[in-house]
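Just below is one structure, and these are the notes that go with it.
Of the protein chains in this complex, one is absent; all others appear in place.
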Amino acid sequence: MNQSVLEPNGAEAERIADLALMLFGGAAIIFFGVMALAAASVWGGVSVRRAIASERMIVAAGIAFPVITLTALLFYSLWLMRANIQGNATPPAGRIEVAAEQWWWRITYVEPDGRRISEANELRLPVGREVELVLTSPDVIHSLWIPAIGGKLDMIPGRTNRMRVSIDGPGIYRGQCAEYCGGPHALMAFDVIALEATEFDAWVRGDVAGGSTETVRGRGIFEESGCGSCHAVRGANASGLVGPDLSRVGGRRTIAAGTLPTSRENLTRFIVDGQSIKPGNLMPPFGLFAAEDVDAISAYLMSLQ
Amino acid sequence: MAFVLLVGLGVAAAFLFAASGVYNVAASRGHWWIVDQFLRFGMENSVKARAPETSPNLDDADLIRLGAAHFHGGCAFCHGAPGSRPSPVVQHMLPSPPDLAERVDRWTDGELFWLVKHGLKYAGMPAWPAQDRDDEIWSVVAFLRQLPDLDARHYEELALAEVQVDGGGGRELATAESDPDGVGACARCHGDAGRGPQTKLVPRLQGQSRDWLARSLRDYAEGARHSGIMQPLAAALKPEAIEKLATYYAGLPPLAPDDDPRRGSVEEGQKLATSGDPGAEIPACISCHGSDGSPDYPRLAGQPARYLSAQLAAWRNGKGGTSPTHAIMAPIAARLTDQQIADVSAFFASQRVVGHPGLAP
């Protein structure tokens, strides 16, 4: 798993990584050139120094050289952005809506037939298929950033931004909110799981596999304790829209938007004392459950995959 | 230099005065007249400087009844009440607690509020046990405003409601654990079988779940739920008494709704209570407080709108306690607007209780 600009695995990220390496190389050459010139001006011999000490040198090194280099760079970057400038004529092969909320990700997979599948805090993408991410925010400004796939794009209340992503190979990448959004902004991450297209389609359309007999008790407590007023679980008496959809929470790699690895113990910790794990998150701490009751809830949630 | 010297001398003189033991601190002997006047002067100005300038409408029967009920248990022992004199022990305090019927007219509403809330240093007047419950303190002020005009009979009507406190015969009085004034009688405020609360500022306990009733009393007793009225009463209860009381009220049939809230829209409240407002991060109330919610949570149907509004407002202001239920409700209440509080309170007040969850495990 990586969150690095320098290990790209998507078309845009690769273009930018190439650009970055070129910039670093060029900058290094220029930097050492300027430093060498400065050193020569201080410690160099008389003839060297005389050559440096002229307005001609200032014009050549300070005006002519940068103007030529920067012009070339500008056109190169415009060429890199050509897709963004011309706009996309072709419709995307898939669409996923991502809404950033304080401090988690509401993700909706929109099927070609218009069916919408709600998920949260983990983005699954099909390899080799160009997908459009529709980015919004209902509260404050956030920014979606998956360095291995491409640059970031802000999620601004009242606006809709669109981003095309395509990913080269299966794997797991990490993304994170990149615009300070208050409180636990540091704890607003997510995993991106790139799947082969067929696997992806099967997963999106797959049923919720939760609800074995040993988790019936947990499910009962989950339902009567009001969990469903904020969280939705397909097939259970829980259709809340306030917090993350939990229909497949047990199958996610992390809970609380990348804060903790998914496990029964961690779910229990979060339910009982989420405020000390992720201060300020909107879920109240449910300290009134008996230990075996909350454990039953966690077991039920783990079974939702 | 001379100034420093003067200050030094002053400090030294004051120290010598205290060290010599010349001043008599006995409560059996009053202050010197000049000291008494000086202390009173300082006290009155301190109160005037700090008192709030605005007050809610105090001409409010619900507020007055709640205040009266609390006065009977909390204040009358020291200050006396119409028809009963304060204990002789109290009369030997210095300063001795004044007869309030004569005194309250000297103070503004804000000043009385400040006195009840903060108490007085070196005067035996305690501060309000729940400093974050201004709403309760105003009820005492509302009652104090009525006090000068009350005779013993009207006072009893207000303070005891219909609770009978004859306490039985001499034998009962002499041998049983009893309370001749009925101070601890829950029914003075909350009513009992078939009779609802005396004031719309307190919850209807009839038919609530035993778990919730017992948990609430324990939270009050431990100070995890804040109330200057309930905390002292609950703290005096033994664990068995809490269980008995919870069982008693849980076993009573729920009351039919009879509140007619003046504020708020029942329809809007219904929407919020049943669907929540996901855009404002507000969950649906009935998921927890409806008829099939967990016994850990109270049923809100039929509760007085004013009680519900006051509780939500207390939570929203970040107040009310440290209990686990408080930790759940406070962040949710914080997301509600004034209008939403009024609406949702009106909705629940209009609802009939479905089923009788009280004795469910």
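Each chain carries a letter (A and B) given by its place in the written order, and its residues are counted from 1.
Everything below uses one rule, namely that a contact is a pair of C-beta atoms (placed from the backbone, for glycine too) under 8 Å apart; a residue touches a chain by one contact, two chains touch by 3 or more.
Convention: contacts and distances are computed from a predicted model.
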UniProt protein name of the chain not shown, from "cytochrome-c oxidase", "GvpL/GvpF family gas vesicle protein", "Ascorbate-specific PTS system EIIA component" or "Xanthine dehydrogenase small subunit": "cytochrome-c oxidase"
Displayed chains contacting the withheld chain: A
Sole residue of A:185, A:217, A:234 or A:264 that reaches the chain not shown, by the stated touch rule: A:185
Identified contact with the non-displayed chain, of A:94, A:150, A:218 or A:250: A:150
Which of A:176, A:229 or A:268 contacts the chain that the document leaves out: A:176
From A:98, A:140 or A:165, residue that would touch the chain that is not displayed: A:140
Chain not shown, touching residues in subunit A: 1-6, 12-13, 15-16, 19-20, 23, 27, 30-31, 34-35, 37-38, 40-42, 44, 48-55, 57-59, 61-63, 66-67, 70, 73-74, 77-78, 80-81, 84-85, 102, 139-141, 143, 145, 147, 150-154, 156-159, 161-162, 174, 176-187, 258, 279-280
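By definition in this document, only the chains that are shown with their structure count from here on.
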Chain centre separation in whole Å, for subunit B relative to subunit A (CA means): 51
Of subunit B, residues touching subunit A in the complex: 215, 276, 278-279, 281-285, 287-288, 292-294, 296-297, 324-325, 327-332
Interfacial residue positions of subunit A with respect to subunit B in the complex: 138, 221, 224-230, 240-242, 282, 284-288
